[in-house]
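Take this structure, written in structure tokens, and hold onto it; I'll ask about it next.
Shown here is a partial selection of chains from the complex, left in place.
To keep things simple, chains are lettered A and B as they appear, and every chain counts its residues starting from 1.
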Amino acid sequence: MGEIFETQEEVPEIKEKLHRVGITNLRTVAKINWKGKLYTFIPTFEITIDVPEEKKGIHMSRLVESITETMSEAVEEEVSRVHSSLEELELAIIKRLEKKHPHKRAEVWIKTHLIIGKETPASKKISLEAYDVEVGVIKDETKGKLEKVLKVTVIGNTACPHAMANNQGKTHIQRAIATLEIQTDFDEEIALEDMVEVVESSFSSPTYTLLKTVDENAVVQKMYQNPKFVEDVAREIIFKAKQRFKGRIHVRVVSLESIHKHDVIAETWY
Amino acid sequence: MGEIFETQEEVPEIKEKLHRVGITNLRTVAKINWKGKLYTFIPTFEITIDVPEEKKGIHMSRLVESITETMSEAVEEEVSRVHSSLEELELAIIKRLEKKHPHKRAEVWIKTHLIIGKETPASKKISLEAYDVEVGVIKDETKGKLEKVLKVTVIGNTACPHAMANNQGKTHIQRAIATLEIQTDFDEEIALEDMVEVVESSFSSPTYTLLKTVDENAVVQKMYQNPKFVEDVAREIIFKAKQRFKGRIHVRVVSLESIHKHDVIAETWY
């Protein structure tokens, strides 16, 4: 093995600044210390840095190392102490990356699932519910800012108030899927669980993995007492989110209409 | 340019017969003469042949040529005369392939969308409905057989009879998606439109792209008069399909439950 050429350090023919260069769709093991207990999971990572005009490329392997070393056995103690949330974990990756690769902007994104135990409405059993969540940390030295983006996707339902008014209480009902995204300062304390609660309480009814007949009846009754357009769901989510959370808020609700082949959508932001 | 090596014709180190080798996810233009009118569309193709033990590989470009030549301007006349269905088009591709590449087994698969005009239930307007369809032709010389597989996917709905019985006529309703697949002799005449009709009439109600308020009311009333488990939908599809179509039948119904985050499924075959 002779000399190693570092093509990445060369000056490129075309000089254009690149904002986000890195690795995406990387699946690996991660660990966090959540409420005092160590959790292991297998999320999907995206990690990027900027590339200045005069550099041809980045050293991709250093990005991978920043992820894997942050989770390694050697730092098990650090994990237990520090990584108490996805954003803390991501910041630890950025801190490691700062020592490995120069950059002005860095982003780390994690997509995973959150499991929350919910009490069913009548039998009061605990039903474990799964939610898609995504958390990103964005460090931008030129702005002198450390921001984060928190996103939860929740499955609920809509019972149409228009059809209900025109059909003596009968109506069409369907699964609806809502996403709440908040971009805010890194230090802003926002729990993903609270975001899930804001969204889940804004449908005609929440949904449950386990429903005994008495629970199913309670959910059915609740949907009819609480008819909502997809517009109503979006309005309720953004209204509650503005009251509880500081930051830029984006809401997107899609209803998988039971009477159409297409979906209906309501989207708003603040 | 010197000699061209035909690596495909070499004897492979490991001798194993391969049943299906070819091209998949190829998107290109296709034309059929449907009821006297020339239609152009952009389906997704898969085309495969078998490889005997003593050959290393196949000449992939000949498969692509078989598709593109079959659709070319040079054969516009042939198109108008012969390709009156997706399976006729696929057989024309296989006929062309027979002259280009030796094989014992050949398959051509097309995935595309079928648009059918449906009358809405009350306002009697025409609503254009889109269906996912897939058609494959399988030629197997060792069996001396030419077969085809026809598949339609239809979006409808289910209104739960169990919740209805337990909630004084109220119930949960949701979008449901059913697939009917038939494997039969190539010469068996089965129209995709008839398969769509069998599936669409087996839900609590069909769905429509365009619904005025009076139509929406008719669909809502129909769903409540016609409550069905996902099991009922599957049973009705296979029952009707057995009466109308000859061949091996597979039915799969998935209901996107409005009260759960998961789906329910009913599957059967004959």
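By definition in this document, contacts are C-beta pairs under 8 Å (C-beta built on N, C-alpha and C of every residue); 3 or more make two chains touch, one makes a residue touch a chain.
Quantities reported herein were computed from a predicted structural model and do not represent experimental measurements.
**Student:** Since every chain shares one sequence and 2 appear in place, tell me the total number of copies in the complex.
**Tutor:** Full complex: 4 copies of the single sequence.
One rule holds in what follows: only the chains that are shown with their structure count from here on.
**Student:** Using mean CA coordinates as chain centres, what's the subunit A-subunit B distance in Å?
**Tutor:** From the centre of subunit A to the centre of subunit B is 36 Å.
**Student:** Once bound in the complex, which stretches of subunit B touch subunit A?
**Tutor:** 129-130, 155, 157, 162-163, 166-167, 169-175, 205, 207-209, 211, 213, 216-217, 219-221, 223-224, 256-262
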